[in-house]
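The other protein chains are all here in position, but one chain of the complex has been omitted.
First chain written, first letter: the chains are A, B and C, and each begins at residue 1.
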Amino acid sequence: MADIRLVEVTDRPLDPGAIERLVGDDRAGAVVCFSGNVRDHDHGRVVASLTYEAHPTADSVLKDVAQEIASRFDLVALAVAHRLGPIAIGDAALVAAVSTGHRGDAFAACAALVDLTKERLPVWKHQVFADGTDEWVNCA
Amino acid sequence: MADIRLVEVTDRPLDPGAIERLVGDDRAGAVVCFSGNVRDHDHGRVVASLTYEAHPTADSVLKDVAQEIASRFDLVALAVAHRLGPIAIGDAALVAAVSTGHRGDAFAACAALVDLTKERLPVWKHQVFADGTDEWVNCA
Amino acid sequence: MPATVEVHLFAAARAAVGHSVLEVGPGGLADILGRLEADYPDFSAVRPRCSFLLDGTAVHDEGVPVGAGSRVDVLPPFSGG
Partner (left out) sequence: MPATVEVHLFAAARAAVGHSVLEVGPGGLADILGRLEADYPDFSAVRPRCSFLLDGTAVHDEGVPVGAGSRVDVLPPFSGG
């Protein structure tokens, strides 16, 4: 079963390159790393600022997500981290990285890790737009 | 059409984190980066050393590959690089990164960029095993 | 032993109600939520999209009884990543 090398819900900036290096391994022929980054536009509106809030169970939910992906795919290692709090445009909100022996599974496993995290992780994105309006994403 | 930010066939080490940062952009909501790394085993045998050789057309072929992927997918940016010459175990031989507005296409586009590079790029991998034997990969 | 139920509200649910935590009387979950909607009309727009935890466990039936001393978490749709 895969080494789970990082599971983190944190208010510190995420470094995708560092998280990608965490899953590197002499046995790993392929590494795929996803970064979900904060955009300056959403549905055509200019985003001025953005904050993520988490439920207290977020850490343990993300551990469960990592375990489930580790058990579903033949991975060497995986790492996943989600940012909390205020976050600057262009910064990474979610970083997910996997390594595999051969490349076949790497894209599918990383995509599944991202999808399951987005489905299960109890975090909420609050956007403030340049026109002063705001929204809780997915809850309009 | 996507910004093609790097197309490189080089004998210098590749830095996946730096290549991933190259495709970052305030318009990009998702970045996917693939690294194909040199493994210490192949088909159960211990790899002692490994070298990549390229045909003189490799640079222009890789440019064509990048253009084709840029035209097939709705990308913000892409970057692709292949290493040549002697390469240490664990080092990246191929790095491909794409950024997209939304995450849907990012995994598919990066996987297609990797597949097309492996199919078309005229480079050859030579492995020397710990037992002293060697092989040109795919040409046994 | 407290005589009330603690309702913890997150994100859009907290914004609609204006409080992170409310103390409410026990009852069926649907009944408790109905009282919240009556007291905080903005909550009505959010409630249908929320999921709920009762003492940390996901609720599948809003008829579940919520006794004094219990905790309810009100979770709007997640929007991570």
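Points worth noting:
Everything below uses one rule, namely that a residue touches a chain if its C-beta (ideal position, glycine included) is under 8 Å from a C-beta of that chain, and two chains touch if they have at least 3 such contacts.
These numbers were taken from a predicted model, which means no experiment stands behind them.
Contacts of the undrawn chain with the visible chains, over the full complex, involve B.
The residue touching the chain not shown here, chosen from B:2, B:98 or B:114, is B:114. For the options B:19, B:69, B:93 or B:109, the residue in contact with the chain missing from this view is B:93. Annotation: of B:13, B:85, B:104 or B:122, B:122 touches the absent chain (contact as defined above). For chain B, the residues touching the chain absent from view are 36, 52-53, 55, 57, 82, 93-94, 114, 117-126, 136-139.
Following the convention adopted for this analysis, only the chains that are shown with their structure count from here on.
Chain C has its Cα centroid 28 Å from the Cα centroid of chain A. Measuring from the averaged C-alpha position of chain B to that of chain C gives a distance of 50 Å. Mean C-alpha positions place chain A and chain B at a centre distance of 23 Å.
In chain B, the residues touching two or more other chains are 103.
Shared contact sites, meaning residues of chain C that touch two or more other chains, fall at 81.
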